[in-house]
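Here's the structure, in structure tokens; my notes come after.
A single protein chain has been removed from this complex, and every other one stays in its place.
Let's turn to chain A:
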Amino acid sequence: MTKTYPKASRPSLDNVSVSIEKGEFVFFIGPSGSGKSTIIKLLLHEVTPNKGRVIVNSKDVTSMRSWKRPHFRRSIGCVFQDFRLLPNRTAYENVAFALEVIGKTKAVARRVVPEVLELVGLGGKEHRYPHELSGGEQQRVAVARAFVNRPLILLADEPTGNLDPDTSIEIMRLLDRINRTGTTVVMVTHDSNIVNQMRRRVVEIESGRIVRDQARGVYG
């Protein structure tokens, strides 16, 4: 599969082929501009490849119509480096918002949100606003929001990029716990510590090409 952005001199991803099994935990590593983040965008159907196909949850999403995208995204959770929480909503409200805007009732939210906040270790802090939480705690809220809809896949784009090493490890434990529930986790990172500690599958990308694909790999 190849993806070239308009005006780019070379493809962001050049003839890349990766297959990820259900329930796997995969790191995509590589320097900035190597094309890691493009993978996340392709999986989210934010961009489409110029050549080749993207298959998610055994559905070919390469030529998916844009009006089908919202429903497709409900099966994917997403976490980012900058958390992307709504500052004027509490932890509870941030997570509930994700449910309510896809049509779940308030009753469902009341049942599910405390559960998932408990799971990410934020029990008792439901009514704090993002600015009253530490970076690690904010990222937990983001993970809770990504996971509350029980997606099949969790995409994480440098989720530890803004966190100190100890907090990063806690977030990784959390992602690991989520992975153990059967959720596929795809994580883009250049945090060598974390990759080395987790010992999971590592796919290394450089200049848009896969240079290494290793089970139980290290940052190298």
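We adopt the following convention: a contact is a pair of C-beta atoms (placed from the backbone, for glycine too) under 8 Å apart; a residue touches a chain by one contact, two chains touch by 3 or more; residues count from 1.
Simple rule for what comes next: contacts and distances are computed from a predicted model.
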Chain not displayed: protein name in its UniProt record ("ABC-2 type transport system permease protein", "Copper resistance protein CopA", "Carbon monoxide dehydrogenase large chain" or "Cell division protein FtsX"): "Cell division protein FtsX"
Residue of A:Arg10, A:Lys59 or A:Lys106 touching the missing chain in the full complex: A:Lys106
Option from A:Lys22, A:Lys59, A:Arg84 or A:Arg212 whose C-beta touches the chain left out: A:Arg84
Touching the absent chain when the full complex is considered, from A:Arg10, A:Lys51, A:His71 or A:Arg111: A:His71
Residues of chain A in contact with the chain not shown: 44, 67, 69-74, 76, 78, 84, 86-87, 97-98, 100-103, 105-106, 145, 149
